[in-house]
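Report on the following structure.
For this depiction, one protein chain was excluded, whereas all remaining protein chains were kept in their positions.
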Amino acid sequence: MLEVDRSTPPTLYWHGERFRLERLPEGSRVIYAPEPIDPLEDPSAAIRQALRSPLGDKDPLPALLRAGMKLTIAFDDISLPLPPMERPDIRQLVIEQVLDMAAEAGVDDVELIVALALHRRMTEPELRHALGDRIYDAFAPNGLLTQHDAEDPDALVHLGQTDHGEDVEINKRAAESDLLVYVNINLVAMDGGHKSVATGLASYKSLRHHHNPQTMVQSRSFMDQHHSELHTSNWRMGRLIADHVNVFQIETNLNNDAFPPAFSFLQKREWEWSVKDRLAYLGASKALDRTPAKYARQIFHSVKAPHRMTAVQAGEVEAVHAVTTDNVWKQQGVTVEGQTDILSMGLPYISPYNVNSILNPILVACLGLGYFFNMYRGKPLVREGGVVIMSHPTPWEFNPVHHPSYIDFFEQVLSETTDPVEVAKGFEESFATDPWYIHLYRTGHAYHGVHPFYMWYWCAHALQHLGGVIIVGGDPAAVHRLGFRVASTMADALEMATDIVGPSPTLTHVHTPPILMSDVQ
Amino acid sequence: MTTNHGSSRSLLKPRAVRADAALGTTTRSRAAATLKRLSPTDVASWAGRRRFPLAAPSWPETVPRPAPEHELGIDYDTDWSRKYPVRLARAMLTDNLTRPLARVIADPLVRGDEYLANLDAPVIFAANHTSHIDTPLLMTCLPLRFRHRTVVAAAADYFFDRRWKADLFAFSLAAIPIERNKVNRRSAQLAIDLVEDGWNLIIYPEGGRSPDGWGQIYRGGAAYLSVRTARPVVPVHLQGTGHILPKGGKGIRRTRTTVTFGTPLFPDEGEDARRFGVRIESAVATLADETTTDWWTARRRAVMGTTPALQGPDVAAWRRSWALPPATSSFGSDGAEWPRRIDWPRRTGSPSQ
Partner (left out) sequence: MKALVFERNLPRFAASRVASVFGSGRGAGIGPLQFLDALPPDVPGDDWFHLRPLLSGICGSDLATLDGRSSRYFEDIVSFPFVPGHEVVGVLEDGGVDHAGTPLAPGTRAVVEPVLGCAPRQIQPPCPQCGTGHYGLCENLAFGDLSPGLQTGFCADTGGGWSAAGLVAHRSQLHSVPERFTDEDAVIVEPTACAVHAALSGGIQPDDTVAVVGAGTLGLATIAALHHLVRPTTACTLVAGAKHPHQRRVAEALGADTVVPPDQLARAVRRQAGSLVLAGRLTGGADVVFDCVGSSESLTQSLAMVRPRGRVVVVGMPAKVSVDLAPLWHRELTLVGAYAYDRESPASPEGEPRRTFEVAIDLVAEADLGSLVSAAYPLDRYEEAIVHAGAAGRRGAVKVVFDLRNRKGHHR
């Protein structure tokens, strides 16, 4: 946390695949993430230890494994962690240990499932990266490594309804296993818990009960499990699932060491930049300014994060998740005094839904208003009726392979209305059942037809709360389609913001990456 | 020390004799052509007199000779090969010549190198050994962090028996001499010192190349060094190199190879070198199993104790050859690629515009 004064150097903003340095007005606050926590010395030993001494009401994993049983291992998809981590990925480390124990116990019937819900299917290189070549080569050719298919009626089973009348329909293989091991990477506080199985392995029929504007508006925020309707609903479903399926939850924490040494300046406060950091910044930003966005994107998406594991917990879902969430807060939590009139943020090139892809305008909105805005506990960083200023080029560009329904959503839905409730009422059904999107989701690498709606619902809380949204340096046509305003410079944006929040407003800037969570007092 | 002294002397002697004889012949022929009246001895003494201040003096027979500066075999001093300029030159050679060459000849598929990502140097790489190509191949497949700070334990009696060989291997592969048939304190101490000094070590626990493609009895060197230095052993399996340049074979055949790194093994508390050695051997055996089946099968067979032994079946020689896995699709053969790459079903058209 820093109060800007006259001697404060300009503040670094991400701007998509580029960077900006902006001098913030005196008196502005800049929130920085805490330092990375020291990683575990020996992750494999820690994983073994966690599996052998589980939390909550669960037997150690070796005791749950026996010959002749049906074991399913589900794991998080490409959306975690961000950026993708250097090899070996945590999923590989954990699953290798689980399989080692399964081998020792003589388990034959083992299947691995990517818990991708309505996300796109992962490609082979992505799976190889997440699981390692060994697991991939051992399971994929035999059809034992599958990707969850929320549109295959034969691969789903309806477990019943919660006391709130919510359908619980999840992956059949997972539901019919003697043991379901779920391997999480808990990058932010939203991840994990009952949400892992209840969302990751669910169908549209089940998801629509909590992925809707009403729920999202009542999730304040969805990063704070105890005040999140999204989580309450998932917890109801998770408890119902726990009655039918023996779930062994494994959750892992990462430190926030998100960028390799070449980008070390991203991890530091500006006044701490050494000569080397300044040169790296100048070199990188000048080079990127001259690189076409397409190639800059390729460069950035090839960056692998030196994330290291800081903790691993295993056992019963709720006991595990409580510890994990604490750990996330230890790494990312920052206490902030009071709300602000204007919240500013620099949006990077990546969000959970565009790994190896394009951050399209809908994802820009979702990253800023869905994720960064919701990174709070207590009350939002920005006051009701305040303004969010985001920095991103927001090009009118989509990846047609990954985001086909986003294109139509942007062209045909947002041109009609940007109100999440109207959007849901008027269009969700037809997108969710469109056979072409379903085909692409099931056989290609496309997000489900309804996914852009979820992205828009993610913004619902912010859209309701805010007085205005301004995107600095955005493509005017795309920004207007989103229903936001566009400014060419930060100064212009601040000027425009005063129209909404009144003169001499307070400004808070969230300096990311690394990710941080604000505990607003 | 005395035995060493003696052996080096016996090695050097023939050289001295040959040199003398050569000098004799050349001078003799020249003398015969030009100065017929002078006897060969006269000429020799004249030349010796004239040359002494410039040339080295002759050694009096009665005075015992000290050990020569450059010993061979186990006593060959490889210090020079780890000096900075030599390392630099070797790095250039490895990266610009050896590595591309290894790519062309062996086309290695490297698996499991991610296990090395979070591993601190130094480590001991314990690999199976079927071919001379093993060392350059393994060396060039190591991650950059390890590659230029790795020494190779090489048989003192094979690679260090001639001065030129000793120099060549010490320079090009950072080889250090090691006694393979018995534990030699000096060579073991050198390896320990180097590991403790931060050098990674490649060692072949079998003690030499396999004569027939199957593994040989594992010796305790790798386990001993690991226990002594408390550094991890990374089991490595090299598959296919035997087809490129088998022991006793002539010429090089291009073949695809697989270099598989296993998870690092640490000696357990109180574990002795012998038992640790068994673990290393079974780890390599599992890796070998993995290259022909898959990781999961190999894991399960390892647990059940049904991993095929590295040494192969104890039967007649032809049957041992018969049971060897075939060459993994050498170039230009039927093209069956390994490992099989399974594509996800891809029936989609590209979305409209």
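Labels A and B are assigned to the chains in the order they are written; within every chain, residues are numbered from 1.
Following the convention adopted for this analysis, contacts are C-beta pairs under 8 Å (C-beta built on N, C-alpha and C of every residue); 3 or more make two chains touch, one makes a residue touch a chain.
Just so you know, these numbers come straight off a predicted model, no measurement behind them.
Note on the undisplayed chain: of the listed residues A:Phe300, A:Trp329 or A:Trp436, the one touching it is A:Trp436.
In the complete complex, the hidden chain is touched by one of A:Asp133, A:Asp191 or A:Asp408, namely A:Asp408. Although one chain is hidden here, its contacts on chain A can still be listed: residues 407-408, 411-412, 430, 434-436, 439.
Note that only the chains that are shown with their structure count from here on.
Centre to centre, using the average C-alpha position, chain A and chain B are separated by 48 Å. Across the complex, chain A meets chain B through its residues 43-44, 86-88, 92, 96, 99-100, 103-104, 106, 108, 110, 121, 123-124, 132-135, 137-141, 147, 308, 400-401, 404, 407, 436, 439-440, 443-444, 446. The touching residues of chain B, counted against chain A in their complex, run 111-115, 117-118, 263, 290, 294-297, 299-300, 302-304, 339-348, 350-351, 353.
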